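Yeah, one chain of the complex is gone here, protein chain that is, but the others are all in their spots.
As written, the chains take the letters A and B, and residue 1 is the first residue of each chain.
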Amino acid sequence: MATAHAHDAHGHDDHHHGPEKGIMRWIKTTNHKDLGTLYLVFAFTMFFIGGLMSLVIRAELFQPGLQFVDPEFFNSMTTLHALVMIFGGVMPAFTGLANWMVPMMIGAGDLALPRVNNWGFWILPFAFTMLLSTLFMEGGAPAGGWTMYPPLVLQTGNAFPLLIFAIHLMGISSITGAINVVVTILNMRAPGMTLLKMPLFVWTWLITAYLLIATMPVLAGAVTMLLTDKYFDTSFFTASGGGDPVMFQHIFWFFGHPEVYILILPAFGIVSTIIPTFARKRLFGYDSMVYATASIGFLSFIVWAHHMFTVGMPLAGELFFMFSTMLIAVPTGVKVFNWVATMWKGSMTFETPMLFALAFVFLFTVGGFSGLMLAITPVDFQYHDTYFVVAHFHYVLVPGAVFSILAAVYYWVPKWTGVMYSEFWGKVHFWLSAIFINVTFFPQHFLGLAGMQRRVPDYNVMFSDFNMVSTVGAFAFMAAQFIFIGNMLYCMFAKRSGQVPDRVWEGAHGLEWCVASPAPYHTFEDPPMVGADGEPVKGSHAAAAHH
Amino acid sequence: MFKSGSMARAAAFAAAALMSGAAWAEAARSQYNLPTGVTEISREVYWLHNFVLIIMCVIAVLVFGAMFYSIIAHRRSKHPKPADFHESTTVEIIWTIIPFFVLIGLAIPAAGTLIKMEDTRDAELTVKVTGFQWGWKYEYVGEDYEFVSMLAADSNKARQLDSGVDPKSVPNYLWEVTNPLVLPVGKKVRFLITAQDVIHAWWVFDLAVKKDAIPGYINEAWTKIDEPGTFRGVCAELCGRDHGFMPIVVQALPETEFKTWLAQKKGVDVASLGKAPPVAESVPVATTTDAAASPTDAAAAPVQVAAATPAAAAAKALSKDELMASGKKVYETQCAACHQATGLGLPPNFPSLVGSKVATGPAAAHITHTLNGKGLMPPFKSLSDLDIAGALTYQRNSWGNKASVVQPTDVAAARK
Partner (left out) sequence: MASHAPAAPNNTRYFVPDPSAWPFMLTAGLALLIVGVWSYLEDKSLGSIPLYVGGLFSAFIIFRWFRGVALESERGAYGKQVDMTYRMAMAWFIFSEVMFFAAFFGALYYARTMSVPWIGGEGAKGVANIQWPGFEASWPTNGPAALGGAFQNMSAWGLPFINTCLLLTSGITITMAHHAIKLGKRTACIAWMWATVALGVVFLYCQVIEYIHAYQELNLTLGSGVYGSTFFMLTGFHGMHVTLGTLMLFVITCRLMKGHFKPESHFGFEGVAWYWHFVDVVWVGLFIFVYIL
């Protein structure tokens, strides 16, 4: 409040040339770059917590028989691993990137609602403290899977309300974040930055934000019904009262499927930004990329029941959802083909961001193929709830979403810190990650086909070998990530600003490359005039963003 | 692969039929791919799977081929001057249309198979399958015969945390049950699948049947098994702590064998009302101990039983020791999965029997509780009077419990 009055009091240029000092800077900041950093650091922490949980899972699955954990605790690990990775890792990481880059890419001074932006971030640490605190509660942490199907999830102990409220908080955070991005993109583009001149990262985030605003409230509604079913004797999901457990699954997946595209669309944007830079060639089929993204966004609302083929839907339903799901391959294919066409006859170099981007195109597509196989309903009856599904979604999520995040961080970190990361260690990190992610998840295809079901702490001895391989891969992959930490700490704390040029990558285009590296605390307070090439017209304000 | 497999099984079956008790030969399962299975549907599914897989590989080769060619040929050292084309409506239309047609090519056969799978009409036998935490209850509709099937004792012992037992030493680790579901070969069998507590999913690999078991609702599925044999499966929907430990075993018998099996099964219970067979022979009785060790004996078991019920051994009261002896085995195969070998159960779902009201209270209540089940606990009507009497006597006099002995006659009386 005091601050609000302060406005009238003085002209306050003071805080303007730099941020406040100390911890208070981070708690009170309304600056998109500060918040972007906070988001990324938070996501990073969550990735590691979720990673450690996955290692508990893999360790138990190293051999048949139970060696380390009780089955109930194993299920908690599976459940929390997924929630932490999705809601704590990938989504905040993407929001962090949007915070940093969207305003810089469209020539805005900041996000449209800076205070709300701060709120959206600070909700997360509280939400996840709550969620993780359940590990220490009697009755244990939630163990019903991240899909939280009733009636099972209603057997959760003391932890139950905190699970629900943590989800509510994450929902609020995502919605506020999404509204912020939408409004920023629609309302704060610099003059000349027409919609069809926007970088694809901005476009994909626009659609992602729309998906978030449309689906997060539905998830909130679904878990609210769980809450009332458990504590206020409603019977939405109980047959004896006329409800239906399957109804929850429909509502959940109406959120859940768009959610998985929320986890991949920004990745598409990142890859569509990085490949042209290192191919030194304009993105092929920009317009079709935009339309493809839009149609993926639309289709994602009418395929949800492909997660529920075995619940016994009427035949017509099964057929409809099979066909609609298969359709998504078309726009996604357009994207893949456009990426390849962008590389075609380019002049490529392979710095770390490019390596991760290429691995993305390759491995995401592999995951896409298995996805398409899962879409074939009669065969999904065999695949469903086996490790084949686990393999599918880790291919799209880890070498998909996570690799795109790594690529983006390597790509923009010099712009953020003014320090170039170590290319050598970057490449080492890439190769170790790329190799071991396949060692981890490729064998899981075989496990699934041979009949190993998901969410089990123990298995028949015939699955021993592949599980052993998968576990080795997982530990090695996790270990490789420490190289990344080292590289990032170096960029953040090796104080050698100005060491890198404004246009860090000679092939890079766009407004963000026309401001100093590291980017000043405030950029584009006076919007630049954007020219046909999507870069500032000479003499426009953009220069002013320099020191 | 499928053909030879079937020969092997047929032969093995013939042999087994002769010296009842021997295990069926089982086709080795692929480590890498879906099972071909033993039904028309399962083979169609298998074909579809390979078909889609191959198409995916073809597309992959094309797409990745182009990509890696470009990566090699168009790297800066080889190709310093980037071209500057960046769109081509024709190309883009082509690679929008082609995938679309590929998809139609996939959709048509898929739809065909799906429609077949969903057609549960004119079945010759209906089995109601009920999942519960953590096991299955099978009910031959119209035959009024039902029984419960849980993880076999040896697997159950080995899978405990640091059990010290090496899973490799356990035959069919986690894939063995106390009582297999026995089905006739060559008949269309319809399943009515439901659940008692939470959602489960009934899945048998070789039948390509997987359907969720949803409390309060019923899902239909069907199969028509081509050849005799033992086919395994698991629960395929997270259902709590022991989701990984509620396997399924289906045993397919030629129709005649199946008929006798069923008749004898029902016979057992009818026969054993009142007059329990003498302990010595009754240990391998019907649904319990032996069958547990290897479900494949189930078919044979009744034979022994039939032999083992001379009217002579009429309602003679058994000694506590006899009951404790046979009861221990019954307990370990039927009750221990939930109430644990220690009798301490797994609260809250599975109450401890140590000093519990039921297990130390009046026998009558204890018996009806067992016969009719309660909450998560399924009814155990299908066990013989002797088995129940033994199990209860064991419960009432172990782990420091001190309560009355239960005689088969008491159980028989309670059934009326």
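Criterion: contacts are C-beta pairs under 8 Å (C-beta built on N, C-alpha and C of every residue); 3 or more make two chains touch, one makes a residue touch a chain.
Computed from a predicted structure; not experimentally measured.
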Touching partners, among the displayed chains, of the absent chain: A, B
Option touching the unshown chain, where A:Pro217, A:Pro520 or A:Gly534 are the choices: A:Pro217
Selected residue (touches chain absent from view) among A:Ala108, A:Ala141 or A:Val340: A:Ala108
Interface with the undisplayed chain - residues on subunit B: 192, 194, 216-220
Missing-chain contacts mapped onto subunit A: 1, 3-8, 11-13, 15-16, 20, 24-25, 27-31, 108-110, 112-116, 118-119, 122-123, 126, 130, 138, 157-158, 160-162, 165, 169, 175, 178-180, 182-183, 186-188, 213-218, 220-222, 224-225, 228-229, 231-236, 238-244, 246-247, 250-251, 254, 312, 314-315, 522, 525-526
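The rule is short, and it goes like this: only the chains that are shown with their structure count from here on.
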Centroid distance [mean C-alpha coordinates] between subunit B and subunit A, Å: 39
Subunit A residues touching subunit B - in the complex, by the definition given at the top: 64-67, 69-72, 75, 143-145, 149, 151-152, 155, 238-240, 244-246, 279-288, 310-312, 315, 318-319, 322-323, 326-327, 329-330, 333-334, 336-338, 340-350, 358, 361-362, 365-366, 369-370, 372-373, 376-379, 381-382, 384-386, 446, 449-451, 453-462, 465-466
Complex contact set, residues of subunit B against subunit A: 29-35, 44-45, 48-49, 52-53, 56, 59-60, 63-64, 66-67, 70-71, 74-76, 79-88, 91-92, 95-96, 99-100, 103, 106-107, 110-111, 113-115, 117-118, 158-163, 165-168, 172-175, 197-199, 201, 203, 205, 208-212, 214-217, 219-220, 234-245, 349
